[in-house]
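With one protein chain withheld, the remaining protein chains of the complex are depicted in position.
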Amino acid sequence: MEGLSDVLHGLSGCLAFVGYAPWALPQSGGFCRPRGRKTAQNRWHRKCNFAPQRPDVPATGWPLRPLGVPVEYVLILISTTLVNNIVLVKFLGLCPLMGVSSNLSAAWGMSLATTFVLTLSALASWLIEHWLLVPLHIEFLRILSFILVIAATVQFTEGLVRKASPALHKSLGIYLPLITTNCAVLGVALLNITQEHNLSESLVYGFGSAVGFSVVMVMFAGLRERLALATVPALFSGAPISLVTAGVLSLVFMGFGGMI
Amino acid sequence: MNSITHELPLRAAPHAHDRSSVDRIMLKVCLALSPATAYGLYLFGWPAIILFVVTLLAAVATEALCLRLAGLPLQRLLDGSALLTGWLYAATLPPWAPWWIGAGGVAFGLIVGKHLYGGIGQNLFNPAMLARVAVLISFPVQLTTWVNPMPLGSELAPGFVDALAIIFANADYAAHLSAAPSGVDAMTGASWLGASKVAVGAGTDVGQWLAADFPLTAAFSGHIRGSLGETSALLILVGGLWLIWARVISWHIPASMLGMLSLCAWLASHFNGHLFPGPLFQLTTGAAMLGAFFIATDYVTSPASATGKLLFGAGCGLLLFTIRSWGSFPEGVAFAVLFMNALTPLIDRFIKPRAYGRTLGGKTLKHSDMRKIV
Amino acid sequence: MFAPRLFGSGKIRGGVHPDGRKDATSDRPILTNLPLPSRLYVPLNQHSGDDALPLVRPGDRVLKGQLIGKASGRVSASIHAPTSGTVLAIEAVTMPHPSGLPAMAVIIEPDGDDRWIEIPTPPDPFSLDPDVLASKVEEAGVVGMGGAIFPAAIKLRQGRRFEIQTLIINGSECEPFLTTDDRLMQERADEIVEGTRLIRKIIEAYRAVIAIEDNKPAAIAAIQAAANKVGAIEVMVVPAHYPMGSAKQLIQAVTGLEVPAGKRSNDIGVLVHNVATAWAIQQALVYGKPLLSRVTTVAGACVAQPQNVEVLFGTPIEHVFKVCGGLTGVPARLLMGGPMMGQILPSLDVPIIKGSSGVLALSKAEVNAHTSSPCIRCARCVDACPMGLVPLEMARNSRADKLDAAQEFGLRDCILCGSCAYVCPSHIPLVQYFEYAKGELADRRSSQQKQEYTKGLIDARKERLEQERLAKEAAKAAKEAAKAAKDAARAAAKAEKEAAQAKTQHPESTTTSPADNCVREEQP
């Protein structure tokens, strides 16, 4: 019963989008970020956190800060967690998904570590791009310098985890330093640049991708814990059935397609 | 020593049983499905009957093959689970879909969705819905072509031979009919869910459009364009309620799924009736009813505890509403159910019934808790 | 809305309604004064706890009611000779237990006289001190007759230490087939009510309730009539619902309270005794009779004349069946206890013991066993569990030896009532998984304890060796110092040589330390 009330609570937040949708849907067929956000009008709207008034749209009276944050950030969050999930839709970060998802606690630890690294590196890479590479016209160093920053963040995280929980450190094993080469981390940093996100959007995008990664990790770990007790045919036991399951999950996430 | 040989293998207690069995459960589910399916078969004529039979045969054949490969006794076929998977899958298909959609889809569902995971009871996802999603994504055209109801024996209904051509040779019966001198209106069209989506996209006021065009009574009774076995909300409701009464399924998932869907639809249409159809439309179209009573309630892939079931159903309802309202697919039952299937292990792990003598969190009940009621 | 679910509303959760099948025996009177068997095999452990110590030797003559096994250890119960005769042997005999493992028993050849040992007429028990009464119950060897076989006196003494609000006398015999309590209540209602009053006096309970299931109208009427004569004893009718006879569930049904996990009913001020125990306590206190026999239901489709019989402990099952007309065929299952929680019997030679509430010879149709098929997670077991556990997950994890996970899903709270396996459409032997897992966990606990114990031994030994070494060194140093003082005048070279000699002797002297030997020999 408590579960239900939680869902209802969450629902009330989600329903707030209903008010947003009326003018967004007809033009784009779904949730959409207002385009042309470099215009003065949009700057203003971001500052005031109100949508530009459109005469052709019936007024709904819904405030446009349903969860206390500007709608576009929420949209980025939803987009990155579900619709354009970094793992199941963009197929980045499959290595830890396969490697560290055999039990829930390790998957949770990995999710936290990755969330930390992803968010931090999204921030750091944006700063490096816009404060260092662009002013000095050395954008060709982008990948190299991003990797450097990511590696440093991971190193930092590893020290942190080792100090905080030796057992978690042990169970994450090689996958912790391998976050460095987790394509999701570099991918998000680069996507932030190509999608011309500003600093706060980059941060939300990084965090949202990490949440998406964590959702899939935890979900997948739950499935694998159940799989561990199943009598999977020998031919498919282990990695094959996990990959099949990941494939099915990816199929399922296609259901969210077209929302944003 | 006067030792005796027990006729039966040594087992711990209990040495009594209530005579329930898996095959009896599956039989009851099939029985509950049959009114709606029979009506669908009547409504869409011979092609639907052929598609239905082909799908069921393919299901049984696939199951037999998999059991054989797994080295399991073929008696397992008698548990009826494959038949039920085939039945549910066929019920969600457009009634005149080509035979390979039915046979191939159910084979995919049973092999990938069930037997790769070790067979009955061990699958993580609902095989019928997995089949449907895979086929929907791979063959969107075939899966979104709906015929108008043409009851057996009616003037326009194709005969058996025509039906064979439609299902096996992909004959364009509609074109054939409209070329006929009598002249017939469009035979096929979008499903009502698809139509509503198109209407929204075109900027039509959905509320007015539905009020003018949508035949609510027909949708409830089932005389409407739609999938083979899910047009009649009434008959599905009857079958589902009987299943609850027969204690085959519990009320939790259907109630919370339909409740959540209705709640979302009501709130949305209340605040914005131009864009969102109301709960009656949501409940009577598509696979909402079938999904709530027969698909989401699949034992293997839904949670075990009552609270878990409520949560699972509510999740299905919410996702269904979300996908129907904003997704690019007009219908979302399969996606919603599969997504919640994926969450089921987590729900089962974290939401357990309260044990006797313990709090919900698993701690020992305190003396003070007791005194309250003394 | 949680309140009724959390704390019960007078009913119990889950449970099942198995086919009662009590009609065959519930209307037939208890058959008493059975012919004596040629041998009685009286086990020295018919209770939970430690074996009783045998007080007789082979060849001894014993009288009916004579103490032949003395309670020994913290939890134990006395054993008395069920009839007069000669002790033939004290040896290991197959027990009524599915393992078929043997345990020590006193084998008595009855002389046919059935002569009682002299019992002094006891004083009016209502005039005695409760502690004296408890000791008398202990002397009589009374144990819980409902199946728990826990020594009754210990339970009574524990009850005295707590403030008991409610005494519940359990007359809700929920197992199918069994009607021993039912018949006992119909035929010996006055004794049971008197026993209830005595127990109440001992534990000083505020309230005494005799709880009977609503499918036993004759028993309810008899007990009600007997209780009306004395007053102050409540008769409560509870719904017939398996496992209503389980103490925890009955407490919930009668008081609305739940026994906190891992605690005893004492902790919430409730004490439960079976009606048969109440009868045995009454016999012990009013007549001074020790517990020598019990009423047992003999039933099942393979029994010619199913009925209740009053059997002496130690009587072989075969004899009991013979009294009831013999077996009509090979039983599919031979059980001691009811079909829901009873134990498979390994042989017809095993004796009736204090906990034998029934002896069943079931036909195949009654057992309705099938080969199990995979779990389909239908969760009917979850709905049926009266303890609110998740049997399907417990079994799945037990099967994979993930015992910690099985514990998490409720293994530790499982009462093994069998409701889950009864309703399982896949016929999975869930209870056997739980029995297995609980047994493994017990093994693990004991090996853990042993490891801790041996670790202590290792440390103690290390310390002892270290101390011996230090003592030796100190002695050597003292000796050297003394020598140095004594032979101060001698040359330094000679002293060094002596020191070197002492060093070479050192290892040998350590190993043959007389003190060391002494310590060892004292050990048993």
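Here the chain labels run A, B and C in written order, and each chain numbers its own residues starting at 1.
Please note the rule applied: contacts are C-beta pairs under 8 Å (C-beta built on N, C-alpha and C of every residue); 3 or more make two chains touch, one makes a residue touch a chain.
Assume contacts and distances are computed from a predicted model.
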item: Name of the absent chain as recorded in UniProt (options "Ribose transport system substrate-binding protein", "Ion-translocating oxidoreductase complex subunit B", "Multisubunit sodium/proton antiporter, MrpG subunit (TC 2.A.63.1)" or "Acyl-CoA dehydrogenase"); value: "Ion-translocating oxidoreductase complex subunit B"
item: Touch with the omitted chain, as defined above, among C:32, C:228, C:447 or C:467; value: C:447
item: Sites on chain A contacted by the missing partner chain, in the whole complex; value: 102-103, 106, 128, 132, 136, 138, 140-141, 144-145, 148-149, 152, 155-156, 159-160, 162-163, 166-167, 170-171, 228
item: Positions on chain C where the hidden chain makes contact; value: 45, 95, 97-99, 101, 103, 371-375, 398-401, 403-404, 426, 428-429, 432-433, 435-436, 438-440, 442-448, 450-451, 453-455, 457-461, 511, 517, 520-521, 523-524
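One rule holds for everything that comes next: only the chains that are shown with their structure count from here on.
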item: Shared chain contacts [chain A and chain B, defined touch]; value: C
item: From chain C, the most remote chain by mean C-alpha position; value: A
item: Rounded Å distance, chain A centre to chain B centre (Cα mean); value: 31
item: Computed distance of Cα centres, chain C from chain A, in Å; value: 58
item: Sequence positions of chain A contacting 2 or more other chains; value: 1
item: Residues of chain C engaged with two or more neighbouring chains; value: none
item: List of chain A residues in touch with chain C within their complex; value: 1, 228-229
item: Chain B residues touching chain A - in the complex, by the definition given at the top; value: 70, 112-113, 115-119, 122, 124-125, 130, 133-134, 137, 200-201, 203, 256, 260, 263-264, 267-268, 271-272, 274-276, 307-308, 310-311, 314-315, 318-319, 322-323, 326-329, 332, 334-336, 338-339, 342-343, 345-347, 349, 351
item: Chain C partner contacts - residues on chain B that touch it in the complex; value: 1-4, 6-8, 10-22, 24-25, 76, 79, 81, 119-122, 250, 299-300, 302, 304-305, 348, 352-358, 362, 364-367, 369-370, 372-374
